[in-house]
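With one protein chain held back, the other chains of the complex are shown just where they sit.
Moving on, here comes chain A:
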Amino acid sequence: MAVTRFQFLSTFSRQFSSISNAHIVQPKLRIEEIRGKRISIFDKEYKRQQSLIPRLEKIEVAYEGFDNETTTLVMNKGVSTPYNCAQHISEHVMKNSVVAEVNGEIWDLHRPIPSDCTLKLLSMKPEDQHQASLVNKTFWRSCSYLLGAVVEGSFQDDISVTLHSFPPANVRSGSFVYDVQLSLDDWVPSLNDFRQIAATFQKFVRQNHTFQRLDIDSSVALKMFEDNVFKADQIPHIATKSSSGNTVTVYRCGDHIDISRGPMIASTSLVGRCSIAAVHRLDSRIYRFQGVALPSEIYINHFAFGILETRARKLNPARTPELKSN
């Protein structure tokens, strides 16, 4: 049977090849299998971490809202998230909150709060300049993540798509970026291709997935990303940089799981209009996908958005991935 023979061949070549592993073909079916596998590992780890909490303890969360009004909420330690606090406040706050500020530290909306704290919920239009730049960075980081999620599933079955990484969010560069390796030499995408990827992005985003965060051990992470050569390479570096020395943060959005350090927005419903501006070819089959997007709350006319798109077409000067050939 073709499937088993093929699987045997690929494992064979993986064990014995000394050239860069990047030339393995990963058909589309395998990508869905991979995702399924990652999700099962994620779910298992999530359940395990939940079961570590023996008994629900209460914490006091001081929510600072509109006009600096403070409300005290009694929430569950290690289980309640800022989103749960928002649910106690109002529907408007619940729907429009992007990130939270827990004790001054920027915090995911669906990440459990570990102890007593002060809470602020930030929307897409905060008054404070500093808060606005934080929210902006979070939005761009999430858009990079989503770009990777969409690109992985956009190509035909015979083309292998391996996500490499995305550089830290830089609003001044004019675009959010994801570096992907494709088994295509000298691919020049047409206007139609851009529109199609943007349409897939929009469709994915309209499904209103939430960003679920999980801190996992580097060994679990390696198991999750064993089929992605680049991620497997990056995980040890990321783990050493973390606070405990061994943890890696992963985010799950819908069916897709990826590694990222910083906080993400609450849900994809906050992303509005988006456009894939350019695909630049970096050396040896690595392509830099660049896009620009606006939050759903903010509307600007087509001409202004066109200016943003034109700017996003320029090659993003963010760090290029170094390909290590084994």
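Here is the rule we go by: a contact is a pair of C-beta atoms (placed from the backbone, for glycine too) under 8 Å apart; a residue touches a chain by one contact, two chains touch by 3 or more; residues count from 1.
As a working rule, contacts and distances are computed from a predicted model.
There's a gap in the complex where one chain should be. From "Acyl-CoA thioesterase 16", "6-phosphofructo-2-kinase/fructose-2, 6-bisphosphatase 4b isoform X2", "Large ribosomal subunit protein uL3m" or "dolichyl-diphosphooligosaccharide--protein glycotransferase", what does UniProt name that chain?
In UniProt, the chain excluded from the picture bears the name "Large ribosomal subunit protein uL3m".
Touching the absent chain in the whole complex: find that residue among A:53, A:171 or A:298.
A:298
Against the chain that's been left off, what residues of chain A make contact? List them.
Residues in contact with the chain left out: 297-304, 307.
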